[in-house]
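To start, the structure under review is shown below, and the notes come after it.
Shown here: the complex without one of its protein chains, the others still in place.
Coming up: chain A.
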């Protein structure tokens, strides 16, 4: 420890008492140490009164073993040694810039504007002040990673299903990893019993109001130190289709938006496959005018429809990926160049049909209608599965694949809860035992 340049050992002498202070300069608040630990020593008349004073500062049991003390120092506490007889650790952590920023990933129109911050303590404060019930329980724990990551588990002990809570805790205990866990998504992946599942079984959110709503529905929330995203578990399919605005806006408006999202989901999954199926297998399904105009716009295209679709979808995915990671200023250029110029040029060059451009745009936009990111990504992948099956088996394959997807979602279990069922207990308090 002494090799580290930010480790400070200070010796203070007053009257005939010697006090040693040990702390890490980088994460401790120097001013606070001066004010709360150094000054009182010189104001105290006797060693015992200073000792009592220090005792009043301690809010946790004093640790005694050297290993534990070391851990305390790393966490930002100062160790006070009075004459080698009295040892105490006092929290002196300098708070980082931890004010919550505006929500950027899940934007709400009329809901609360702030997201979580990156500091666990601040986030606990946020949740406590929104969820003013004495039954809210917080458990802090460390993940078995290297270095250890601090997490906090929130639940309402009167509403939570004990089996679910037990399951989540067991999953958290199971995690042992040699890399650091720094994000909620990473934790989610480690937690999930099925390592390679496509569909998310816990929800990642940055909105305190969503976490609080879910807590009041009897779910469990996990916050990770160092990230403004929290995990809410267990989540079912419907949770991924709701935005917080659904709760805040008028009944019919929110129903309409919900229906819109399902339509968007359907378009996103099947539009490209329908194009392939209808142009290559069953053009007779469409009315004659439409079939002819599709065939007409496909006239200069030299290859089968699935190559056309794959090419355009790939371009669209590349554009999406590029504009996510690029800095904002360049991002708009990339989308203009890619979207407008490439789209027009590709049609004029006879590489893709006009209708294909419309379909790709529709697929891309309908994907962004889904309010939760993870579901958006799952469905982005899923549509290629559909496309592949349709390319081989035609429209019939698409219908069977669609039912297969529903089968897969209904058979999925999430902490004993069905992932997809028609009238889910969404919005209601989750019953202790699943009804019926």
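Throughout what follows, contacts are C-beta pairs under 8 Å (C-beta built on N, C-alpha and C of every residue); 3 or more make two chains touch, one makes a residue touch a chain; residues count from 1.
Everything that follows uses one rule, which is that contacts and distances are computed from a predicted model.
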item: Listed names "GerAB/ArcD/ProY family transporter", "Protein SCO1/2", "ATP synthase subunit a" or "Succinate dehydrogenase", matching UniProt entry of the absent chain; value: "GerAB/ArcD/ProY family transporter"
item: Selected residue (touches chain absent from view) among A:18, A:122 or A:282; value: A:282
item: Candidate in contact with the missing chain, chosen from A:74, A:381 or A:400; value: A:400
item: Chain not shown: contacting residue from A:17, A:122, A:182 or A:410; value: A:410
item: Touching residues (missing chain, whole complex) on chain A; value: 281-282, 284-288, 290, 393-397, 399-400, 403-404, 406-408, 410-411, 418, 420-422, 436
